[in-house]
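Missing here is one protein chain; the remaining ones are kept as they sit in the complex.
Showing subunit A:
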Amino acid sequence: MLSKPKGFEKPAGVRDYLPFAAEKLRAIERSVLDCMAGWGYRQIMTPTMEYYDTVGVASSTSDRKLFKLLNNRGTTIVLRSDMTAPIARVVSSMLKEEPLPLRLSYHANVFRAIEEEAGREAEFFQTGVELVGDDSPEADAEVVALAVASLKAAGVKSFKIALGHVGFLNGLLEEAIPGREEDREILKEGLLHRDYVGYRETLAGLALSERQREELEGILRLRGGKEICKQALELSGNALAREAVQHLSAVWDALEDYGVAPQHVMIDLTMIGDFSYYTGMTFEGYAAELGFPVCSGGRYDNLLQQFGRPAPATGFALKTSRILDGVEGIDVVRELPLLLQYDAANRKRAFAEAERLRDEGRSVILRRVEGPAEKLGETVAKEIKSGPLGPAYGEIRTYTSF
């Protein structure tokens, strides 16, 4: 493992994108960003590197997964692990005077340390939006509806978005086991790690009334359409939990008016994101073809105050490189280049013709030939392959005197 890398090797978890993959990735990126622009989101670019103490600490990525470096002054630098924290920094500094709400979009490569297995890249692409300064249910519904539109724009055909709310579980647990912070944390950990067996075992070990145990076990089944909100309201009298469910219910109504619920959206109150980060609605998107979620997002009302401009915010990111891997997606029809072969005497004429064709939007490759033996037959164009890149030319034209 410690041997010197071979010439062709690259660090674990990073990839090359050959032309056909790069073309497809760019097509997805363009289509999604266009879609976001249609909703009034303007693109922003931020640096690849940030300070660990600012953006690194504020990001939702756990410390051990941050890609850290030391600069020449010994300051710890991170390669950005998402775009949310850098955008929060910009909104609180360079855009400090800008009135809210702000709508920003991005497409960027982000980094993670210690993800060395296939499908868990150390560098990958995310395309997303942040809506800063609006805490209404309509704002949450807007980002979910935009996530639906973006997944469609990316060519994902069959997908579902699951909505949850961190407030519901917090409220429910606060009511059921008041004052026992530790037990609540263990239960939340169980749900966060999707360990329902562990969650039930923890419940069984707590001194709870039969009714409370049933309620807390019952949340494992709170999954479905709008009726789930009604069931959830019956489960809890806690103000925090009820407020969360009412908000979610209002988001659902707005999504119905957008025409995306119930077809593309479901409610899952067991789905909880990172509690230290998300403060309200959270969501995740799943495509039928892929084993991993293709998008995730939610409300993070406490992040911006860490940068000195308290403001509510919500957003999401598409995992664009995953979509590229697993989804049929957008068909990129590539026009094969035209080969223009010429000899010394016809060079000027060939160059002029190439310029004319390029102005028309054609892709032209020039090639000088010295004699009849080097000349390519005009009918063989599509049979000339260049390895994994496929056919080299779509057409051959010849400007020679032989």
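What we mean here is this: contacts are C-beta pairs under 8 Å (C-beta built on N, C-alpha and C of every residue); 3 or more make two chains touch, one makes a residue touch a chain; residues count from 1.
As a convention for this text, contacts and distances are computed from a predicted model.
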Choosing from "ATP phosphoribosyltransferase", "tRNA modification GTPase MnmE", "sn-glycerol-3-phosphate ABC transporter ATP-binding protein UgpC" or "F-type ATPase subunit b", the absent chain's UniProt record names it "ATP phosphoribosyltransferase"
Sole touch to the unshown chain from A:D53, A:E98, A:D195 or A:E234: residue A:D195
Given A:I44, A:A153, A:A287 or A:V364, the correct residue touching the omitted chain is A:A287
Out of A:K152, A:R180 or A:R223, only one touches the absent chain, namely A:R223
The one residue from A:L131, A:V148, A:A162 or A:I219 touching the chain left out of view is A:A162
Given A:I28, A:M266, A:A354 or A:I396, the residue that touches the chain left out of view is A:M266
Residue list for subunit A contacting the dropped chain reads 119, 158, 160, 162, 194-198, 200-201, 223, 266, 268, 284, 286-288, 290-293
